[in-house]
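Heads up, one of the protein chains got dropped from this complex, but the rest are sitting where they should.
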Amino acid sequence: MTTETREILRVSDLRTYFPVRSHGLIRRVIGQVKAVDGVSFSVGSAETLGLVGESGSGKTTVARSVLMLVRPTSGQIVIDGQEITHLSSKALMPMRRKAQMIFQDPYNALNPRHTVGGIIGAPYRIQGIEPPGGVRAAVQALMERVGLNPEHYNRYPNEFSGGQRQRIGIARAVALRPKLIVCDEPVSALDVSIQAQIINLLRDLQHEFGLSYLFVAHDLAVVRQISHRVAVMYLGHLMEMAPRETIYAAPLHPYTHSLLSAVPIPDPKLQKGRSRIVLEGDLPSPINPPSGCVFRTRCFQAQERCSVEVPPLIEVAPGHHVACHFPVATLPAGVGTARAMPETQPGVPVRRPQPASGQVSSAQLDCLPADGRPDFTRLRPRVRVGRSL
Amino acid sequence: MAAYVVRRLILMVALLFVLTAAVFVLFTLLPGDPARLTCGKACSAQTIEANRHRLGYDQPILTQYEEFLSGLFVGRTFSADSPEPIVCNAPCLGYSFTRHEQVLTLIAKAAPTTFWLAIGAFIMWIITGISLGIFAALNHGHWPDRLVMGISLVGYSLPSFFIGLVLIFFVVIKWSWLPFPSYVSPFDNPFQFLQTMILPWIVLAVLNTAFYMRLTRNQVLETLNEDYVRTARAKGLPERTVVVKHALRAGLTPLVTAAGMDLAYLLGGAIITESIFNLPGLGALAVSSVLESDLPLITGITLVTSTVIIVANLVVDLLYAVIDPRVRLA
Partner (left out) sequence: MTTPGRPAEHPFLEIKDLGVAFPTEDGLVRAVEGVSLSIERGRTLAIVGESGSGKSVTAQAIMGLIDRKIATVTGEIWLDGQELIGLPADDLQALRGAQVAMIFQDPMSSLHPFYRVGDQITEAINAHRSIRAKAARAMALEMLRRVGIPAPERRIDDYPHQLSGGMRQRVMIAMALINAPKMLIADEPTTALDVTVQAQILELITSLQDEFGITVIMITHDLGIVADVADDVAVMYGGRIVEVAPTGVLYAQPEMPYTLGLLSSIPRMDRELSVRLEPIPGNPPSPIHLPLGCVFQPRCMYSDRVAGGACLSVRPDLLATAAGHLVRCHLPAEERRQISQGVLNVLAGGS
């Protein structure tokens, strides 16, 4: 990172819990899903912080909490100098001018009954702002800027492809020239050839408008492409946070190592010589997370101390924070190392190396009791028809 | 599951409690004097006042409501100080002074008619609606589908009073295929019962069949496109198994809710159909009780029909949990 920049977003000790109720006669609150459990970070001006993690890590809840779309249980969120967690929904309105969001699914995030012009112009109307030259001119300029044809002002979202819809969402987000945009998996629903278009657009807009991004995604390669710094989450906690170069080249947390080793590299010469760290089992229940370090149940480094003591997030080098008792600079033998492979002949099938002893095998998995987890999978379909006879 | 049922039952009682209170307040606030309605046109002011006192309408509304509630559980006695007191045993839903009969007795007389009407129509429309709907879905986009959907559209757009009147006009009056409907219990005279009920059943079933054909077709079409149906085919299961075991089971499950609730509504009385065919059911009773401002009867019918609907709701929810393992009752 370059010189110390002004903070646009500061999140301190953010906790967002969701209550879990009992199945008994009186539905007491018997526990909490600790979706986010004590997360702190900041995003500087014109900086992108990538927030990565797998499903259940709490990264999306962080994104929503930051914009108060979900009320945090505790902690502070400061956007451009203003603390917002105590504000009422009404008092949050001016904040929404400074901070906007881009959503994952370009198919569901846009109201199908509104025209593109109406969607992109909505922030002006909601905030009661009349841009110079009028809303229509401003919207059309935005459409041009994000790569949409301004003549399509009166078209409806269903007339656009997925990539174009994401451009509509981006135009709407930047309409009020916010300082911060929270991007929740903005490219994961898009085809690879379109992903690059959107990533480049986001980078260009950042340079042009000095935007800060909180970029939430599960794809580590995409996050690397766009972020200045990267934070890794697991089960509601930050595991590691570092400048981009550091986190990809010299990670310290065993979980970061596992994640990086699991991403297949699109080059058979490199990929077929790699072996990955295969994590044991599944994510533990966020209602009843492991004691001590939440990652210890799946960690190849875990020792007794890990179950007793929660590792604090410590700055081990300038800008490099790790929450681990036994950080790993170089991987132990047999774990996730890249191995040199003989140059293969084209057309000759390449056999992967056999797993070395000491490497965790995928057969020895343990599993959490599924009944401990809330089931959000599907609400009961109900057919309701009012007819008089 | 047991805790869930208990909680639902408690909720149900609370709901009924609120409901009776609401009905009570509503009908007391309505213009019109219930005491005035207890005797004919040439009624002196003294008689009205006497009746008012006898029926308890001079009491504060809260007291009236209290008495009604206690009647439900322990029974009550009307006109206690008159020479012929009326004893109404628990569960006492009240006494209709316009009809000089206990509300429960009136409802008990009307209920079987409505019950047979609802059950017969229900069986008719479930069988025809679901089978035609499945038939249409399996022939999606071809002529059987279009035909079934066309029939459904026509059936759906015909008002039930229209179908009823047309049927009576042709089948009963013009062609004299059936005698004019006159309700008898199926246990007394099954043949006449069927003769009477067949037309009302058809009238009620037509509309619902149209609706269920459409619902079934859309449900089945939707499930036929589900990933797990594709998986079933990929396993090499015979097409019949794929359709029956995998697509229909999942596709027809939401119909349990619709069917259960529709049957419950119908058990509360089919007002138009009962009126057209002169059936002395709950619907007809409700209509006349309203016209006569018979407060005890209205309250009683409301209570009984809403109980049916609330119970049906619970039964449907429990059934659903039995069919779909993902549903956890809590």
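Labels A and B are assigned to the chains in the order they are written; within every chain, residues are numbered from 1.
What we mean here is this: a contact is a pair of C-beta atoms (placed from the backbone, for glycine too) under 8 Å apart; a residue touches a chain by one contact, two chains touch by 3 or more.
These numbers come from a predicted model, not from an experiment.
Peer 1: Given that one chain is not shown, which residue among B:8, B:36 or B:233 touches it?
Peer 2: Checking each option in B:8, B:36 or B:233, the one touching the absent chain turns out to be B:233.
Peer 1: When the complex is taken as a whole, what residues of subunit B touch the one chain not shown?
Peer 2: Spelled out for subunit B, the touching residues are 141, 226-228, 230-239, 241, 246, 249-250, 253, 323-326.
Peer 1: Going by the touch rule given at the top, which residues of subunit A touch the chain that is not shown?
Peer 2: So the residues of subunit A touching the unseen chain are 54-55, 161, 163-164, 191-197, 199-200, 218-222, 224-225, 244-245, 248, 258-272, 276-279, 281-283, 344-350, 352, 362-368, 370-371, 375, 377-378.
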